[in-house]
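All protein chains but one are shown in place.
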Amino acid sequence: MFGFLINPSKFNKLADIILRPLVFITSIILIMGLFLVYVSPLDYQQGLTVKIMYIHVPSAWLALLTYSIMTFYSILCLAFKIPFGFIINKAVAPIGATFTLLCLVSGSLWGKPMWGTWWVWDARLTSVAIMFLIYVIIIFLSQTFENREVREKTIAIFILIGSINLPIIKFSVDWWNTLHQPASISKLSSPSIDVSMLQPLIVMTIAFSLVGLIIAILRIKAEIIIRKNH
Amino acid sequence: MLLINDLSFYRNNNVIFDNVNISLANGQITQIKGKNGSGKTTLLKVILNIIEARSGEIFWEGKNIKKNIFNFYNQTTFISDQYTSSRKLTVYDNINFWKGLSYSQLNDNDILLLLGTFNLKKYQNTETMYLSAGEIKKLELLRLILEQKKLWILDEPYNHLDNLSIEILNQTFIDHVNNEGIILFTSHYNPPINKIDVIDFN
Partner (left out) sequence: MFFIIKIFVFFRRESKLFFTNITDLFSNIVFFFLSIFIFVFALGTDEQLLKTIGVGIIWSLLLLSSILSLRKFYEEDFNNGILVIIHMSGISYELLVFLKIISHFLFVQLPFLISLPIVSIFFNLPTNEVYNLIITFFIGSLILSCLGSISASMNLLNKTNFSLGGIVVLLFSIPLIIFSVGINNAESELIYLINLLIGIALIFLGIAPWSSAAFIKLAISNK
């Protein structure tokens, strides 16, 4: 039943069936989400800039999700020798990098009116920036090695090492942050969110996930074709 | 007894070799011949499981070597065409290192005697980097006698050797085969040894 998750030809078949309806549904949800964002109430403190959140939070969430998908497939392809994982890794890494960059840029744009600077050495910002660097290294790795097998296995091993390290880095950055700037934390801690803001956020998150999924499907299909021709 | 069954190896979907079947009985010496780049060295490495084969099985004394890999290595000496001695260590240090790795029973006198037969005695405290190519090759070949294993796998053992050393090497081969040893080597040179099996590998 879940064969399409590990078998390229089954994946291709399923993708051909669902791609058109998926694009249709996605555009509806995206338009709905944007409309909800448009009508959502302004924050009494932050004003209009609070609407950056509807891009910032979904992209942060998707950046993490993409990395965990890559970790899952790296384990799958290294331990069980399923080559489909290599295809996924290569196809999905730039998507994750884009979402991480989107998260960083929107956070920076949000930060300028709120805190007065583009960049704060906050724990969360710093660890997201480091995650972006990890994504960039993964993309570098996929450009470096000439031999395909070497390249794919190296990327998979690197993703696994990175996934073990990300929590350590996150934890240490948290600790470093409390050490150096205890003041700015209270301002950044996540406040409880109102339902009127939660609705558009959820819709936008679903829309972003679906957009990511469509791009991923297209990239995976292209990757399968490239692999067939070599 | 080494049995190689339907061994094939692909590199990036290019066939390097396909369906190779070789069987080496005790006391048998086998030479692999072939053009440059025909995959002789790769075949030796695949047989040793240094490189993993695409398909096929290798049996050493009736057991699949993949399951008893260190058992197999324990009775094998592999001499590659590279110089595995460390360039910055002396001849004696290199020999001592190999001796320690292979639980060799030889003592220092035996080693000096060995060095003498290969004309290397005067170099025993010289760093390997000052030796000539042929002398380093002889040093590498010393491992054959040092390690006292049953199966010898050699890659281009005759490279760089002078006539005298080639004679000594041939004599060593004959002695080993007479002691029920097994030898598999690649070379373009035809050694004057009786009963040598030649595999044309193209």
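Chains here go by letter, A and B, matching the order in which they are written, and residues are numbered from 1 within each.
The criterion applied here is as follows: a residue touches a chain if its C-beta (ideal position, glycine included) is under 8 Å from a C-beta of that chain, and two chains touch if they have at least 3 such contacts.
All values reported here derive from a predicted model rather than from experimental measurement.
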item	value
Displayed chains contacted by the hidden chain, counting the whole assembly	A, B
Option touching the unshown chain, where A:Asn7, A:Thr154 or A:Ser209 are the choices	A:Thr154
Candidates A:Met114, A:Leu141 or A:Met197 - the one touching the absent chain	A:Leu141
Hidden-chain contact residue, picked from the options B:Asn5, B:Asn64, B:Thr84 or B:Gln148	B:Thr84
Residues in subunit A touching the chain absent from view	78, 130, 133-134, 137, 140-141, 144-145, 147, 149-150, 153-154, 157-158, 160-161, 164-165, 168-169, 171-173, 175-176, 179-180
Residues from subunit B at the interface with the omitted partner, ascending	48, 50-52, 70, 73-74, 76, 78, 80, 82-89, 93, 96-98, 100-103, 127
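Rule of thumb we're sticking to: only the chains that are shown with their structure count from here on.
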item	value
Residue ranges of subunit B in contact with subunit A within the complex	12-13
Complex contact set, residues of subunit A against subunit B	147-149, 230
